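Up next, chain A:
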Amino acid sequence: MTLRLSRISKHFGTTVALDGVSFSAIPGEVHALLGENGAGKSTLMDIAYGMIRPEAGMIEVQQRGGVALATPAFASPREARAAGIGMVHQHFTSIPAFTVSENIALTAGWTETGRAAERRAAHIVARLGLPLAISAHVESLSAQMRQRLEIVKALATDASILLLDEPTAVLAPREVHELLEFLRGFAAAGGIAVLITHKLDEVFRVADRVTVLRRGVVTLTGVLAEQTPHSLAHAMIGADLARPIPLKAQPGVVAVEASRLSLTRGGQLAVVNASFQVRSGEIVGVAAIEGNGQRELLRAIAGVDDVVTVAGTLEVAGPVAFIPEDRSSEALIPSFSLAENLLLGTLDQSSWWLDWNAIRRDTQALLASHDIRAGGPESQAATLSGGNQQKLVFARALARQPRVIVAENPVRGLDIQAADMIQERIRAAARNGAAVIMHSSDVDEVLALADRVLVLRRGEVQDLPSDPTREQIGDALLAMAAAR
Partner candidate 1 sequence: MIDSALLVGFAAASVRVGTPLALAAVGESIAERSGMINLGIEGAMLAGAFGAAVGAAHGGVASGVGAAVVAGLLVATVFAAVAVAARADQIISGTAVTLGATGLTGLLAQRAFTGGNLSLPILPVVHVPVIEHIPLVGPVFFRQTVLTYACYVLIPLASALLWRTRFGLELRACGEAPAAATAAGVHVGRTRALAVLMGGACAGLAGAALVLAQVGMFTERMTAGRGFIAIAIVALGRWNPWGTAAAALLFGGATALQYTFQAAGSHVPYQLFLALPYLLALAALGMAVGRHRGPAALGQSH
Partner candidate 2 sequence: HRSPVHATSNAFKVALITPGSIADAAWNAGAYQGLQQIKDSLGAAISNIEAHTPAEQEEALRSYAAQGYRLVFGHGYEFQQPAERVSRDYPNTIFIITSGQRLSGNVIPLVFRIHEATYLAGMLAGVMTRTGKIGFIGGMELPPIKLGLDGWIQGARAVRPDVQIRITYLNSFDDAAAGKEAALAMIRIGVDQLHHNADAAGLGVFSAARESPGVLVYGANGDQKSLAPDRVVASAVVDLPRALLVVSREIQHGAFTPHAESFGLGSGVIRLAVNPELERLWPTGLAERIKAASDSIIAGTLKVAGQAPR
């Protein structure tokens, strides 16, 4: 049994997501699929799973018995499942109001419901060795349990081909370890596992073969043993990146001070007893695995969203600029014009009567000074590319001359050039005296930017000494993991 995708092409609007990509995986292997953000990894797997219909190419699945299935596209995930494919999506696809067994039944296409479904689900969970509370509602599960459910769902149909799109992003090291072990066992039993991840160490721990995508084309495919981290990075990025040597600013006065701070959100404790400072001129990176309290901490500092301080104190100098994670729903209003979106970020400074001419002039100036490619102040935010949207968000935030900048995943989804530009802007802001606290789910991104790193785990903060090396952070994370 093999999975073979041949000469697959797909574009979204003007973006070419996949350009004649061929990919194949054979029984018994864990196949790592690598690439930068936007390289097309998810799109390729979504095509294999019948979520997206490609414009060209062929999908072939060779069954164990020798029966071959070849189709230009699966009409729906149902067909893909029937062909023995299961998928763990990059985003959660479970329904919070449903129970675990209902979610499994839905994805697996069972006709049983209620008790019968619970029995069957319990059986599967036991067989896979991935324990889950079968009759619990998903909304009551932790992020880790939800991720486990995603895997159980994918395997519930006895899939022999398992596609996993960044399943480790939200997992703690021990759970990552368990998952990788599971994948090894799955492959050893004759299955195919395709694993998408951004973490090279995981790749070297688990994969047999590797394929690298870059801007919608395959740049490398082969046996992992022949590769080095350097060769993989080269294939992903295209060249050894000459990153500018960051100019460091001198830390100044304390702009953010937390002492014995505990935060809750929706009644759940998110941050416990945290004490730290951020000074003007420095960039503090928060390293954390998703769901460990970093979101609540940053939003508490920014003073947005329903985060409640239950103990301790938090002092933040104003004005604060906040760069939320999801720019299209949290930072911008896509149906509004650029001028209106600029106003949205500066409402507290505007008088009751709006001078649109002035706002438009300011917008125009901002577009020019930050090299934002857009039709003009009157064009809709929705028409901007992702990179330009993010540049606008930053330009708007910096225009307020903030004393504190809080940023979540500031370069997610950006290409290398745009990402570099944003990072340089952040450094420049720090040099000009802003205190910056930022989080990225990618530790390397944190490293690239931060002067100092806070590690957040289960709501507990560990403050690393300033100017940490990669090894120091790694040690800190490992030490914390080992301490458990």
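How were these picked? Simply put, all candidates are chains of the complex that A comes from, given by their letters.
Rule of thumb we're sticking to: a residue touches a chain if its C-beta (ideal position, glycine included) is under 8 Å from a C-beta of that chain, and two chains touch if they have at least 3 such contacts; residues count from 1.
Please read all numbers here as calculations on a predicted model, not as lab measurements.
Engineer: Scan 1 or 2 and return whichever one touches chain A in the complex.
Structural biologist: Candidate in contact with chain A: 1, the rest do not touch it.
Engineer: Taking the complex as given, what residues does chain A use to touch candidate 1?
Structural biologist: Residue positions touching the partner: 50-51, 76-78, 81, 89, 92-98, 102, 105-107, 109-111, 113-114.
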